[in-house]
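The complex appears here without one of its protein chains, the remainder shown in place.
Presenting subunit A:
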Amino acid sequence: MEGKAHENDLNLKATELTLGLPGRDEISDLPNQTKKRSPPADLKNEEGNPDAKNAQKGTAPPAKEQIVGWPPIRSYRKNSLQVNKNTEAETAAGIYVKVSMDGAPYLRKIDLRVYKCYPELLKALEVMFKFTIGQYSEREGYKGSEYAPTYEDKDGDWMLVGDVPWDMFMSSCKKLRIMKGSEARGLGCGV
């Protein structure tokens, strides 16, 4: 787990909010790839070249938005699959978790699968909720801002984001909460 905030290139595409389901934009252009995300540089080349895409698949570019009623699956079945996905990190599509921020009127939802590491996730949260997270250190938690990103794990405990390896975090995170103020300062400071 990287301790520095912006070690990787900013993957803006990953944090961009779109109406489409995550995974479609990046994966659909690379028919021979596995589900792992490619580095941003390759993706930008593929997406900017519709001819290459067509030559590979021999079809019109796949639709980016979900078509109403397609594929023809009943709602209760779709909902059931979605619930399954939220409880099983092994399945291929997104892990959606709710994100709340103290003081914000409504919650958001993000797909953890979109991010490859903590810096990406934290940057996305900063953009989504328009705030700044401090500098992380194991000893002192997030220093330098009044916010602390926390998550609820499988056991129902509230943990500070960043302490465990990323993969472990992804499979145990049930929801996120950005704590503010005195509650936030309490975390990671010898509590």
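Quick notes on this one:
Quick note on the criterion: contacts are C-beta pairs under 8 Å (C-beta built on N, C-alpha and C of every residue); 3 or more make two chains touch, one makes a residue touch a chain; residues count from 1.
Everything below uses one rule, namely that contacts and distances are computed from a predicted model.
Protein name for the hidden chain, per its UniProt entry and selected from "60S ribosomal protein L21-1", "Protein TRANSPORT INHIBITOR RESPONSE 1-like", "VPS33B late endosome and lysosome associated" or "Metaxin-1": "Protein TRANSPORT INHIBITOR RESPONSE 1-like".
Per the touch definition above, the residue from A:G69, A:P105 or A:G156 contacting the chain not shown is A:G69.
Contact with the chain that does not appear here is found for just one residue of A:K78, A:K109 or A:K154, A:K78.
Subunit A meets the missing chain through residues 21, 23-24, 27-28, 30-31, 33, 35, 57-60, 62-63, 66-78, 80-81, 84, 87-88, 91-93.
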